[in-house]
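Only one protein chain is missing; all other protein chains are in place.
Order as written gives the chain letters A and B; numbering starts at 1 within each chain.
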Amino acid sequence: MGLGVYLNVAVAGVLTGLVYGLMALGLSVIFGVVRVVNFAHGEMMSIAMYIAVVLFSSFHLDPLVMLVPIAAVMFVFGYALQAGLINPFITRPEHSQFLLVVALAIIIVNALLIIFGPDARTVQTSYAYDSFEIGPVIVDASKAYAAAAAIVVTVALFAFFRFTLIGKAIRACADNYTGALVVGLNVNRLYALTFALGAACVGAAGTMMTLITDVTPALGPGYTLLAFVIVITGGLGSMPGALVGGVLIGLTEALAGLLFTPSAKSMFAFGILVLVLLFRPQGILGRRLT
Amino acid sequence: MTALLSLDRVSKRFRGLLAVDAVSFDVPEGVIFAVIGPNGAGKTTLFNMIAGAMAPDDGAIAFAGQAINGLTSDAVCRRGIARTFQLVRPFPALSVEDNVIVGALLHHRDVGAARERALAVLRRLDLFDKRNQIAATLTLPDRKRLEVARALATEPKLLLLDEVMAGLRPTETDRMVATLREINRESGLTILLIEHVMRAVMALAARVLVLDHGVAIAAGAPEDVVRDPAVVRSYLGTEAL
Partner (left out) sequence: MAAMIARLTNGLSRRALGLLAALLAVLLAAPWIANDYLLTVLIVILYLAYTGQAWNIMMGFAGQLSLGHAIYAGLGAYIPAVLFTRYGIGPWVGFLAAIPIAALCGAIIGFLAFRFGVAGVYFAILTIAFAEFARIGFDHLTIVNASAGLFLPVAQLSHNDLWRLRGSPTKFYYVILAATVIALILSRLLLRSRMGYFWLAIREDEQAARAAGIDTFRYKMYAVMISAAVTSFAGVFYAFFYNNLFPEQVFNISRSIEMILGPIIGGIGTLFGPILGAFVLTGLAESVTSALAAFGVDLPGAKQIFYGICLLLVVVALPEGIWPWLARRLGVAERKR
């Protein structure tokens, strides 16, 4: 194998990693503000993936075009979920919240299984086999589009938190819950909004993911774990950390798949997680908790 | 009198702030010793260093002649120093009796023996009749007494009390003061308390150390210390206004 092969695989890994990063960003935003560990994150992503697949197979709507509508659907879903189900749990003990979301995850996975069956579904776009040649590197067109879309969504989210009033209010909630209450912010609504934004992120990521990989109902838990691995690696609650973690894990998986066997690739992701938890528990870009 | 607890130039920094600055003092065996000072004077930091909740950056803490600085809080407790928390922390879902049994089990391997010890302590603290209540359902004064009971059950040589009177009504304070005095008189237990409530300090303490901005500014008998101009300026003066 020449160096070119490694380079190609590495680039593909980074591009996939950017989509992972967007998925993990959703989780990070939810945890950073609402302080709930969304253990149904991957399952929410598979909902978005199935929406994209159905829209494509029934109406030939390209996932790239459907990015915003699907993200909007997931936004509404996330808002309803937080406002209706999770909100009463924010003062409950950690394991109680955790179990609530695990229950939700179990329901989602099996509902998808009943509706769509266990077989893998794919999106076969006209550009599925296109590629760009940049010097010695051959880049998959689908992966490039997916990564580009992930970057656009991420930038939009960063801008939202930095420049809009609501974004600033949400950050205030994250920094100081009581303070936010005192100055009269409607914390419950902001929490629902945050959960909705996190859901929209993972919705967008799921839509893009259909360009890269097949979808089966059983994928959910794997993606949930992957999102946690990424977020903890990058730093829980750190938005840039989620992206960095995503790229790192994407790259690791791709190279591990090339050097060892693709089926063992997530072992390396877990290996990284364990190392990070032990030696830098706050994550690569996280702030140290005291 | 020999010093049971001895601090030698103990310091603690938080980032730039010098929270405790080279504080030295001795607590003789068998006395009730109080550390007072305005908010932010470094009392709780000092307390946490003695209890092993944090390690000092500088200086030495010796207990019964042995260095204890840097030991973890459980190791400090096993040496014979028991503490209470300023914001009370009984084990909420356990009964009052079981809370105290946990403390008593430190030196009793047998649960039955620990229970007897616990019941004796509960009688001492007037909590015997409430022994089957769940700790979370107690009133604040009772929870404070429960913390003292749990600490006493570990059979300490030194009892550290962190603002155990705070939030109590005057009658409750007097009750606590009476209990602590009796325990000190009967068993000779050495007590180090950090306290805001001057009424309690004056009634209890044989010796007082005054902290201000991390520095020990005065030490001595309570009636002398309250007349010390430096103390009046830094602490009592502002409180009295």
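Here is the rule we go by: a residue touches a chain if its C-beta (ideal position, glycine included) is under 8 Å from a C-beta of that chain, and two chains touch if they have at least 3 such contacts.
Note that this is a predicted model, so its numbers are computed, not measured.
Note on the chain not shown: across the whole complex it touches A, B.
Set against the missing chain, the residues A:118, A:135 or A:184 yield one that touches it, A:118.
In the complete complex, the residue from A:57, A:110 or A:188 that touches the missing chain is A:110.
Only one of the listed residues, A:3, A:165, A:182 or A:278, touches the absent chain: A:278. Residues 51, 53, 72-75, 77-78, 82-83, 85, 89-95, 98, 101-103, 105-106, 109-111, 114, 132, 134, 150-151, 154 of subunit B touch the missing chain (whole complex, contact as defined above). Panel shows subunit A; residues 37, 88, 92, 94-96, 98-100, 102-107, 109-114, 118, 217, 221, 225, 228-229, 232, 261, 263-264, 266-267, 270-271, 273-274, 277-279, 281 of it touch the chain omitted from the view.
Going forward, only the chains that are shown with their structure count from here on.
In terms of their C-alpha centroids, the spacing between subunit A and subunit B amounts to 49 Å.
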